[in-house]
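Let me begin by handing over the structure; questions about it come next.
A single protein chain has been omitted; all remaining protein chains appear in their positions.
To keep things simple, chains are lettered A and B as they appear, and every chain counts its residues starting from 1.
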Amino acid sequence: MSTGSTVAVTGLGCLSAAGCTLPECMASLFRGVRDPQPPARFQTAHPVRYPVFEVPDRFLEDAAWRDWDILRTSRLALAAVREALGDAGLARAALRGRRVGVCVGTTVGSAMNNEEFYREYRSGGRPEMAPIERFLRSNPAAVIRRAFDLSGPCQTVVNACSSGADAVGIGRSWIRGGVCDAVLAGGADELCRVTYNGFISLMITSEVPCMPFDRDRRGLNLGEGAAMLLLEPEDAVRARGGRVRARVLGFGMACDAHHVTAPHPEGVGLRRAIGVALRMSAAERGEIAFVNAHGTGTPDNDRVESRALSDLLPGIPFLSTKGYTGHTLGAAGAIEAAFTIACLEEGRIPASAGFSVPDPDLPAHPVAAATAVRGRLALSQSLAFGGNNSVLVFGKA
Amino acid sequence: MRIAIEGVGVVGGFGSGLQALADSLARGPAAADVASVPAEGETLSVRSMRAVSRGLEDFVERRTLRRVDHFSRLALLAACLALREAGPQPPDPKTLGVVVATGYGASRATFGFLESFVADGDALASPTHFSTSVHNAAAANIAIILGAQGPNLTVSQFEMSVASALHSARLMLLEGQAETILFGGVDESCDVLQYCRHRFFGAEDGEVMRPLDFERQTAITGEGAAFFLLRRAAEGAPSSCWIEEVALGNLADGPPRIPEDALVILGADGNRACSRHYARALRDARPVLAFSHHYGSFPTAQAMDLAVASLLLRGVVAAVAPADEDSGLIREAACCLKMDGKGDYGLVTLRRS
Partner (left out) sequence: MTLKDTLKHMLVENLNLEDLTPEAIADDAPLFGEGLGLDSLDAVELVVLIQKHFGIEIRDMEEGRTAFQSVNALAAFLESRHRP
């Protein structure tokens, strides 16, 4: 049943605070630009106004689904799909008659946490059912399938912070397993007051723009966004005269089995996932150009990653791009996959935003300036609440 | 290579364990409880098939369960029961994956978290409630308590959650990403969900659901978990049954392909909007069964249907259902078909070894 085909990435779409398209995002990253601000779309009563990374609302302009009554997470996902299909040179008509699957990671997009509804309900009122109806029609993978009239398998992954990476890994399996002809795989998440309160309560958010791997890092900033990768079997791409941007060569997924929020201090799951992904892609360490780390900017996460990277991939440049986008939760693994592919194409990585003072406690430090990289492979890794660790290996076209 | 089901564990309104489920199938479901839900300044009486995780402390120390909530406890108990049923040799935790399907996630914790800051202000939001409310909490707790270091995946898409998650679990095993997988579906009921059901559909129509009465709205909220220990096995290896196929699609692209020799179990659960699609899905007039009246209506109840299918294939219970002409017949295969309100379907085919 397995086709054993090489999995090609033929289209990319990406939205984050850094830009409403992938080229816009990459331009911001290489300009070293970032501007997290206190949330504009909602208010909170916290004494500190923790900065976040919001996607500018102009992404909704000219959107065919602008007036649909769906959650913002779904809108972000749709925008990313539109860009990815355009990038691949595939009009909607070209998708008909092909089995195109959808696999999307999210956290907020699947949470029934409408605050207005709940406030009204608990105070004995009779709330409008519209928010519930909106939630029920906003499952991200289902929305994409309906919007583009797709007929392949459809899955929404809710694996917390590794969801986006997991969706790409699962999409890869679908292609190799001959389950469908193409897959739109990625992630999407919107900023939301409820989640904002949640991360603040865990005391892992930073009052200043986040500083991944820096000595003085104090936590993460939340962000929002979406990214979608169009995956196809490489032979089919040639047959239709399409172009390959990168290959998904490996995917490793392993659980720390340690704690619901804290990563395993020795990075047990991360190390296994890296090993699995590298073996699957038959990678030699010398071929790895760089690693896009999870790098949230929390003391624990960055320590675990730095140690694992220092042990397993010493001397290989790495960075966190969360300094430009914030932690986009379910979208993160997919956004970072898109950035990884773009950087592989360009042969360079931007500075790891927020990093300036090396932490003497960490054995490895990210790049402090834009850096040229050599090598045909790159890794992108994500660590999630609940202890899942996911690692993707991409290869140059 | 086949995906063998080595053990099954269930917890629901009927009790916990396969024997409790078998007893319910044999004698008929108990009437649903009446629950009180505060709403609109009054108390609403609703029907509910509630599950309790009694017996979990046979498997896990009480202290370890300190922060584990109802949602995760249901899943944990079903997972432990599945492991016990699989036999004395536990799977190697290093290569054990966990795949969970859930429709609404940890809904009590979700609203518990909202309550913590709606009641006391943003600064008093409870971090414990927040961490408990994430959809992958059950999968995480199972992995932590059992030491399962393989891939860990949670999938959520309402009625399609079980088929979609199982599709991935099966691929993971076939690809060798894990040697064994604890796969299951779990959903919990809560006041807010019951209130929403009431707003959409009004009062429940009676104390027992009538799932094959497609024209009536007879759904009663249920909750529970059904878990399976799955292993990639060589053909001919002993096991009670294996997963032949998992298919997901939409009726607009054609009806699902159901093998001629299969028992057909419908996930119809008294929700008219979904029920009306079952007739369209079935190409021929063949006898069908439905068992949701034993556990109630919830998005991942298809996992319960799979547990029943495994019992039927093993001959543990005779095929018993309203208006069933095939009583006592042991088939070689069983199909569990779940429809949602938009014509999406999830079809799982099990076959007897």
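Methods note: a contact is a pair of C-beta atoms (placed from the backbone, for glycine too) under 8 Å apart; a residue touches a chain by one contact, two chains touch by 3 or more.
Keep in mind that what you see is a predicted model, and the values were worked out from it rather than measured.
Colleague: In the full assembly, spell out which visible chains the left-out chain is touching.
Modeller: Within the full complex, the chain not displayed touches A, B.
Colleague: So one chain is hidden, and I want to know which residue out of A:T73, A:T107, A:T156 or A:S201 touches that hidden chain in the complete assembly.
Modeller: A:S201
Colleague: Among B:E42, B:D58 or B:D120, exactly one should touch the missing chain; which is it?
Modeller: Final answer for the missing-chain contact: B:D120.
Colleague: Quick one: say which of A:V33, A:A94, A:A262 or A:A397 touches the chain that got left out.
Modeller: Considering the complete complex, A:A262 is the one touching the chain left out.
Colleague: Kindly note down the residues of subunit A that lie in touch with the hidden chain.
Modeller: 47, 201-203, 218, 259-262
Colleague: Which subunit B residues would touch the chain omitted from the figure, given the whole complex?
Modeller: 62-63, 66-67, 120, 123-128, 131
The rule is short, and it goes like this: only the chains that are shown with their structure count from here on.
Colleague: At what distance in angstrom does the C-alpha mean of subunit B lie from that of subunit A?
Modeller: From the centre of subunit A to the centre of subunit B is 29 Å.
Colleague: Which residues of subunit A touch subunit B once you look at their complex with the stated criterion?
Modeller: 1-2, 44-47, 107, 110-113, 115, 118-119, 121-122, 124-126, 129, 132, 136, 139, 141-142, 146, 151, 153-160, 166, 170, 173-174, 176-177, 179, 194, 197-203, 253-261, 268-269, 272, 276, 384-388
Colleague: Going by the contact rule at the top, pick out the subunit B residues touching subunit A in the complex.
Modeller: Spelled out, the residues of subunit B in touch with subunit A are 38-41, 67, 93, 97-98, 102, 104-105, 107, 110-111, 113-115, 117-118, 121-123, 125-127, 130-137, 139-141, 143-144, 146-158, 160, 164-165, 167-168, 171-172, 174-175, 177, 192, 195-196, 199-200, 248-250, 253, 342, 344.
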